[in-house]
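All protein chains but one are shown in place.
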Amino acid sequence: MSRIGVFICHCGENIGRTVDCEAVTEALKDHPGVAFTEDYKYMCSDPGQQLVKKAIEDNDLTGVVVAACSPHMHEKTFRRACDQAGLNKYMCEMANIREHCSWIHEDRGEATEKAVDITRTIVEKVKHNQPLESIHIPVTKRALVIGGGIAGIQAALDIADGGHEVVLVEKEASIGGHMSQLSETFPTLDCSQCILTPRMVEAYQHPNIKLHTWSEVEKVDGYIGNFTVKIRKKARSVNEDLCNGCGDCQEACPAKRIPSEFEAGLGNRTAIYVPFPQAVPNIPVLDRQNCTLFKGRRKGLAKDACGKCKEACLKDAIDYDAEDTFIEEEIGAIVVATGFQLYSIGREQPEGLKGYGEYGYGEVPDVIDGLQFERLASASGPTAGAILRPSDGKEPKTVVFVHCVGSRDSEKGISYCSKICCMYNAKHAMLYKHKVHDGRAVAFYMDIRAAGKGYDEFSRRAIEEDGAEYIRGRVSRIFRDGDVVKVWGYDTLSQEQVVIDADMVVLATAMRPQDGVRELAQKLSVSTDEHGFINEAHPKLRPVETNTAGVFVAGACQAPRDIPDAVAMASATGAKVLSLFSADELEREPAVAIVNENTCIGCMNCAKVCAYGAIEQREICTVDGHVCGHVAYVNPGVCQGCGTCQAVCLSKSVELQTFTDEQIFSEINALCYWE
Amino acid sequence: MTDVAYYPGCSLHGTSREFDESLRAVAAELGIGLTEIADWSCCGASSGHTTDHLLGVALPARNLALAEAQGFDTVLAPCAACYNRLSAARLAIATEDGLAEQMPDILGHPFANSVDVHNAVELLRDASVTIEEKVAATLAPNPLEGVKLAAYYGCLLVRPFEVCGYDDPEQPTSMDEVIDACGADDVDWDMKVECCGGAFSVSRTASVLRLGRAIIDNARSHGAEAIIVACPLCHSNLDLRQKAMAQRGEEPMPILFVTQMVGLALGLAPVDLGLGRHFVDTEPLIARLVQQAAKRVAAEKLAKEEAAAKAAARAEKQKVGVAAGTSGAEGGEAQ
Partner (left out) sequence: MSAPSRTLATDILEATGINPATCYQCGKCSAGCPMASESDLRPHNVMRLVVQDRREAALSEQSIWLCLTCETCSARCPNACDPARVIDAVREMSIEAEVADMPRNVAAFHRAFLEQIRTNGRLHEMGMVMEYKLRSGDLMKDVINAPGMLSRGKLSFRAERIEGVAEIKRIFEKCGVTP
């Protein structure tokens, strides 16, 4: 006969306000199998835990039910307490009467009744609990970092410095990400490349970092501590081992007018190219889409239309027939740091977003976005740092900066604040005024959001010292009128319509997750929000973890982030990974499926539905060693305890420990039969 | 081709009868059958919905109900204001709680809200291939060939997007496509979707003059020779009021309905298109365009004849040369 202790928590007023905890205690007192009941204001407090321990010892309890908050919160706490009191910790369960009851109901009588029901079901479940042991699994102490922007580089360096190998995968030809495109950084006006490139070089030269650029994650199998990751190395057409980065191929390439992605379309590159001078690695890629030779091949020409780069290469590193290759890496932990892209001001938009027709759909040449301005202001940019407008190369004397383009605009599909635009707009206005002393910088803003160390001071400086004119109001229309760009705005503070004849307009466009993040998230079994940002496990307390154990998230792929945020997150993931790698084995809950070999008919339906590939076929032999059939076997290291196999098993031979059929039926019965 | 229910609206029976005349003429040319909805009534225009939301829905709904009862699934409402009110009513009844249930009682008729509403620009855009073919097949020289025309959409053809939705609300292209189909050049200008002052023509004429002036100035500065409209209100504000907004010595800017433009390209007579009914005289423009076209055609003809003559001469020469060469070769052989 079970001797179960039931402990009802008031959670201060959180539960006590709507649930009559004394009444619940009273109702459970006479429930069959219950040997002890008690309610307490804060069961999770030390005295509360002592109460549980003492009750176990004094009453010789065989099971414990704590009616309190979600097991996500305090299941560990109470299981540890039981363990200390000598009761197998898996004999302890939580009845969630807070999130599932007190927080969501208003009527005290009904809520109390429901709390009693919830607690009873768990009591009935615990009656069928079995003492279990934790599962121990080995850990592969190598990390995978996806994305080689500043967040990915930082995470990789921290883990590598901690003494563990890191595989860093970057889909572009070079690491560096968006930070390498920036001119100066707020709020210190540090030269972006000057502070970034040392980190890039360090990552490249680090003995513990294995870098795969021009590569993408193809497939991820396994689980925390034991992932197998398949990486696609896209055909670079340049042999990385032979190439010495001399640049002769770029010189020789006849296709010289391809808009450069690095220059945000304001400069050109060749078809075989290194994206920027400080690229890491300094090895070109061949852009087959724009290459004369490959264009010819696609048209079916019998003879190759070009071959200049190959002729020019003294190292014979160029291979037109290179194909994508795949490598597999054994990995223990994964950091996702895929970064962001800017909302496009063009007409073509991904599903769910709309363009700005009222701002000309990006078709007015002197209306540019923030990254384009960064390139104009950058000493390494297409104008060598001179602010010259794209249409005619003239120095613009009036520049309008428009905040919140795409951001905080639910009608265009993005309701969130992109967080960094207020700051980079202030920076742009400043940089412009520093370079064009007689120029006029006008910024249209809704609110200035400059919360950060030195941030508000920085944006005030743009106004007070550098003379940027800030106008509070959104812009209604932007169009080209002859030589000028007309900007129709409104000053909500002076209550006047404002029309500005600008020479150039810079749109501070929203930050969005990179394309392909949803697909990557699927491969990693992590979730994304409505905008495609990767969800953290808990917004407050687990900000760099995801819902999948062993997968961490850093930087702007989780939400709009500036550089210090991204770097801080990256180092946090580094710490998480290092702590995971600090032990040789991982302890896991025994919530895994177990097959009863005596009744299993070997239909393998379970294997077909297992999303984690945890189920394999195992032969069974007679005493004399003859194979006489086969049954299913669940690898407890791989099983995630989802219970799908249990649902499809024809012979009822597979059971999820901690959620057996018997336990579930008991819970249902408790709801149906007790009044 | 298709038969549609035709909802002319009050303006096309009154102050904008040239829109009605030109539409009928062009529709006949393009093989589009128009059947006027029997006993149609006013859509209420802005006075209706400005005064009472329900009235603003019910007045247009009566006409949708009539079209439905008369067996149509599409209503053509050329007047932009009527188009907007009819479409808005259709959308409101489909989406707002309780309206669909209320309608039969208010109208005194059963009503299933099953009729689509189209405007004239939409109709012509969808027929642009036919227009192009017909224009090419017209014997008379196309007076619109290469002429710069500004497509003016105004408010009611494109806004709100949920109601109209057949074109981009900020950078519409439908009327420009029709202009191109007529062989003319659509002007890339800035006031395509700005308001002309709409219903304030009578009650706040000064506002209309200010707004209309900005529109005409912008079209002119972008080189437009005429402004093309598809809204009686826009037309009357820009045409009737133009004299009051013009400055001394300024060339008047003719304002043409989109159907009149198509009619001209198809070689229809200006009088059949109601072009004589405008306040800004269209005769000088048309005379100039016709003359230009005639000159152009004559020049083309001349150039063609000259080219043909040259080709003939060349062929003749070659023939002689070939003959000479042949004889020479023969001679050579003979030698």
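Think of it as A and B in the order they're written, each chain with its own count starting at 1.
Just so we're on the same page, a residue touches a chain if its C-beta (ideal position, glycine included) is under 8 Å from a C-beta of that chain, and two chains touch if they have at least 3 such contacts.
What you see is a predicted model; the values in this text were computed from it and never measured.
When the omitted chain is restored, the residue from B:15, B:113 or B:292 that touches it is B:15.
Contact with the undisplayed chain is limited, among A:46, A:351, A:411 or A:530, to A:411. Counting the whole complex, the residues of subunit A in touch with the unshown chain are 358, 404, 408-412, 446, 472-477, 488-492, 495, 497-498. Against the chain not displayed here, subunit B makes contact via residues 10-11, 13-17, 39-42, 44-55, 58-59, 62, 96, 105-109, 155, 159-161, 169-170, 193-195, 197-205, 207, 211, 240, 276-279.
Here is the rule we go by: only the chains that are shown with their structure count from here on.
Centroid to centroid, with C-alpha atoms defining each point, subunit A and subunit B lie 52 Å apart.
Residue ranges of subunit B in contact with subunit A, taken from their complex: 168-171, 190, 218, 221.
Considering their complex, residues 347, 356-358, 360-361, 479-482, 486 of subunit A touch subunit B.
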